[in-house]
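One protein chain is absent from this view; the other protein chains keep their places.
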Amino acid sequence: METLAGILTQLLHMALILAGAPLLLGLIRLAKARLMGRRGPHPLQPWRDLRKLLGKRAVVAETASAVTHVAPFVAVASALLAAFLIPSFARGMVLAPLADLLLIAGLLALGRVAMALAGLDAGTPFGGLGAAREMAFAAFAEPALILAALTFSIIAGTTNVDAIAGSFQDGAVGVRVSLALTFIAMLAVAVSENARIPVDNPSTHLELTMVHEAMILEASGEQLALWDYQSALRLMLWLSLIATIFFPVGLASPGSGPLSWLVGIAAFATKLAALGFALAVFESALAKMRVFRVPEFLGAALLLGLLAAVFLFLSTGFA
Amino acid sequence: MLGNLAYDIAHLLGGGVLLISFMLLYQRRLAAVINAFAMQGVLVALAAAWQGIAQGEPGLFLTAAIAFAAKAVAIPLALRLVLKRLDLEGSAEPALGIGATMIGGVMLVALAILVVLPATAGAHALAREDLALALSVVLLGMLMMISRRNAIAQVIGLMGVENGLLLAAIGAAGMPLVVELSTAALVLMLAVVAAVIALLMRERLQSLDTQALHRHRGEQG
């Protein structure tokens, strides 16, 4: 029975992620446009863009190699697998034992490397610039994420996201300074990993400031659709990771029935909407920072993560 | 459970104060530094008020009110006025790099914990953590004073130190109110003196960089 529920929730979760990722992106764009006093595009615009791109024939640079053709598939597969592992509305999905935070970090790194290689493939200056910056930012973001994993593993005893959400849901944890610090660190990492303001601007094509867009400048047609889809997936993935770990309210417990799934889906949608709206507000209020201020921003996140662990040692030292 | 919650919230507020100490270290622009300091003042006032509820000590509400009025409203407003008068919209370039300062800050917090832990071996577990937070805030304030060249940033560092002391004081049950009041008065005095010095410096030396004072030391002649 529990296995069946696990399989069903997993399938439902996969469908939610597949369909919801571009929608979430569309809603955030809409909210941002409204906040800035524009009418903004329809929330389904990202889906329409994907359909349009998939109908077009790709133009590939003469200097590009097989990497340009393979990399988008690697990136989408790794983003999809990572997104499938993170529980959204129910715990105990059939892939839950695989949902290790370090594995998710590894899958994100796989996608990032694929993108950087694709950026370098055609031998154009902007691709190289974007790849170098992306890998350098990741050098700060990744340790911050691992330190967050350290805090979770001390509190929950494991780095499995499903189990972390479970132990945070039980309420035995309480409000902790460490968790608050970790929350801020995770937000900073999420902003950087998704190339959002203030680290990068997702809607800019101004040459000297772009990071993410610089790498996919040569992509078109199906390849561009895949790259856009994987970045929507990453946003979905990060928001649901933060929602699941820090706000595990409403998560259906393993083996529960369809009714609690519905509650879980409603809660998940609310959490995503809230986080997405917060992101839109945040992005409307801030300007993009200079590229070489980013290490300070992410370094601060890294140190907050370290600080969270240190405080946790203090409180567990005499437990 | 309620006692636990009371502690958790007090702790979270203390953690917030510490976090803002880091934000103070991280910020470059003076206006942002003042904003962050005002937020720290609000959090300290909230922490005092919460302790007032948790400990059932009405005196702490007065402390909270004073802290709020002075640190969240009066001093930031005054500093803002000074900024405006001096037409200082630029950045407070730190003497140490931001990254180095932040790493130094985390090391100081680790040091604070290592010191507090054995020194308070008998005390209640929760009090120890609060004390560690407060000591960290004090140390970070001092770090801010030595890592910034700008006089205003240094003043804010000094008041960060005072915020840490206040945090320690409200955590310990039964702190006499008079001590608190006198510290607050002292800090206000300090702020006034510092503002005057800053104004004078600006007038005479055309700079807020305290390095500039060196040239005017008597013994160097």
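Lettered A and B in written order, each chain numbered from 1.
Rule of thumb we're sticking to: a contact is a pair of C-beta atoms (placed from the backbone, for glycine too) under 8 Å apart; a residue touches a chain by one contact, two chains touch by 3 or more.
To be clear about the criterion, contacts and distances are computed from a predicted model.
Trainee: Tell me the UniProt protein name of the chain this structure doesn't show, selecting from "histidine kinase", "Putative tricarboxylic transport membrane protein", "Hydrogenase 4 subunit B" or "Teichoic acid translocation permease protein TagG".
Mentor: The record names the chain that does not appear here as "Hydrogenase 4 subunit B".
Trainee: Check each of A:3, A:63, A:203 or A:253 against the chain that is not shown and name the one that touches it.
Mentor: Residue touching the absent chain, from the options given: A:63.
Trainee: From the listed residues A:5, A:129 or A:280, report the one that touches the chain absent from this view.
Mentor: A:129
Trainee: Just the residue numbers, please: which parts of chain B touch the chain that's not shown?
Mentor: Against the missing chain, chain B presents residues 97, 99-100, 110, 113-114, 117.
Trainee: What residues on chain A make contact with the chain left out of this view?
Mentor: Answer for chain A: residues 54-67, 73-74, 76-78, 80-81, 84, 95, 97-98, 100-103, 106-107, 109-110, 112-113, 116-117, 120-129, 131-133, 135-143, 145-147, 149-150, 153-154, 157-160, 163, 207, 217-218, 221-222, 226, 291-292, 295, 302, 305-306, 309-310, 312-314, 316-317 touch the chain left out.
Here is the rule we go by: only the chains that are shown with their structure count from here on.
Trainee: Could you work out how far the Cα centre of chain A sits from that of chain B, in whole Å?
Mentor: From the centre of chain A to the centre of chain B is 35 Å.
Trainee: Could you pull out which chain B residues touch chain A in their complex?
Mentor: Residue positions touching the partner: 4-5, 8-9, 11-12, 14-16, 18-19, 22, 26, 98-99, 102-103, 105-106, 109-110, 113, 117, 125, 128-129, 132-133.
Trainee: Going by the contact rule at the top, pick out the chain A residues touching chain B in the complex.
Mentor: Against chain B, chain A makes touches at 174-178, 180-181, 184, 295-296, 299-300, 303-304, 306-307, 310-311, 313-315, 317-318.
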